[in-house]
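Data block below; observations after.
With one protein chain withheld, the remaining protein chains of the complex are depicted in position.
Per-chain residue numbering starts at 1, and chain names A and B are given in the order in which the chains are listed.
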Amino acid sequence: MQAKPLTLRVLDIVAILALGIATYMALNAPTERVMGEVQKVFYFHIGTAWTALIGFILAAVFSVVYLVTKDLKWDRLQLASIEVSLVFFLITIVLGSIWARPAWNTWWTWDPRLTTAAVTELIYIAYFMLRQGIDDPDRRARFGAVYALIGGLSAPITFFAIRLFRTIHPVVIGGTNPDADGGFSMTADMRTAFFFALFAFTIIFIDLFWNRIRLGDLQDKVEQLKLRVTN
Amino acid sequence: MFFQEPTPDTSGYMIAGYAITFLVMALYVASIYLRSRNLNKDMSILREMDEPAPVQAKAPSPVKKMPAKPGSNKPAKPVTKRSRKKQP
Partner (left out) sequence: MVNKATEIRSVTSDRTLSQGSFLKAVGAVVWKDLRAEFRSRELFSAMLVFSLLIILIFNFALELDVKTRQSVTAGVLWSTFAFAGTLGLNRSMAIEKDRGCLDGLLLAPVDRSAIYFGKVISNLVFMLIVEAIVLPVYSVLYTVNLFQPGLLIVILLGSIGYVSVGTLLAAMSVQTRTRDILLPILLFPVVIPVLLAAVKASSGFLTGAELADIMLPINLLIAYDIIFTAVALMVFDSVVEE
């Protein structure tokens, strides 16, 4: 395989460093009074959630571009984006559950955000199952693009639909009442840790995304070579 | 609001949270690494099959062998050069 470009190697290291620093900052941030240490998972919870959501939106954009240009490059980008976002969002959901247990005394709540998260995760798992059932790369790309688009459109609608019901998900940013069920306001230190975590996860996402794209390129090359050799 | 209430010790949950985060990410990185290693292996096997190989005819190979065709014995170099250009 072609050697990793230098930029990517540097990015790998930067990503690991960023993760380390974010962890350090998060662990040393002031402890929240009402729920204790567990609140610190919040930094990573939002970090992964934010990047994963952007990843899914990007995937929907790639869908449209692919359907218009029919260039398989966009399909590879979409696949990488969805795979990395899927992993990140899984972390989001698990951390959300771990936070919920001591904060609201339940492992799961059917509030809008968590429920939409579960539905979204299932949509993109279905995306992979769809792709697995198709052998023709062009058809696979087309169908994947269509489904990522439909899925990407329906997830936000699901979120707003569930909002018809009451939520117990904390409204953190801008929430001035620290006594709100599980909500809390952030001090300056917490804010720095929070924004750095966001930044760190963006870098990690880009790094994993790039690596995954290269894997996709390699996969395509192997497939092409296989076709050529067995003909 | 009783300010005398002690902060509950939820550090166990916090540790679980961080541990899972690192674990899942490590697993994913490992998955990418393993997949690319397997693909590289496939790549080298396939490239071998592409080569003109009297040696290969004697050696047993797990992959199905094709009878040598006049046009199929291309040297590996052009493939590498072309693909290197496509490097992101």
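FYI, contacts are C-beta pairs under 8 Å (C-beta built on N, C-alpha and C of every residue); 3 or more make two chains touch, one makes a residue touch a chain.
These figures come from a predicted structure and were not determined experimentally.
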item	value
Visible chains that the absent chain touches, using the contact criterion stated earlier	A
Residue in contact with the excluded chain [from A:K4, A:R101 or A:R142]	A:R142
Touch with the omitted chain, as defined above, among A:L8, A:V34, A:V61 or A:L130	A:L130
Residue of A:L8, A:I54 or A:L67 in touch with the missing chain, whole complex considered	A:L67
Touching residues (missing chain, whole complex) on chain A	67, 119-120, 122-123, 126, 129-130, 133-135, 139, 142-143, 145-147, 149-151, 153-154, 157-158, 160-162, 164
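By our rule, only the chains that are shown with their structure count from here on.
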item	value
Euclidean distance of C-alpha centroids - chain A vs chain B, Å	21
Of all residues in chain B, those that touch chain A in their complex	1, 7-11, 13-14, 16-18, 20-21, 24-25, 28-29, 32, 35-36, 39-40, 42-43, 46-47, 49-50, 64, 66, 72, 79-80, 83-84, 86-88
Contacting residues of chain A [partner chain B, same complex]	1-2, 5, 19, 23, 27, 31-41, 44-45, 48, 84, 87, 90-91, 94-95, 98-99, 101-102, 179, 204, 208, 210-215, 217-219, 221-222, 225-226, 228-230
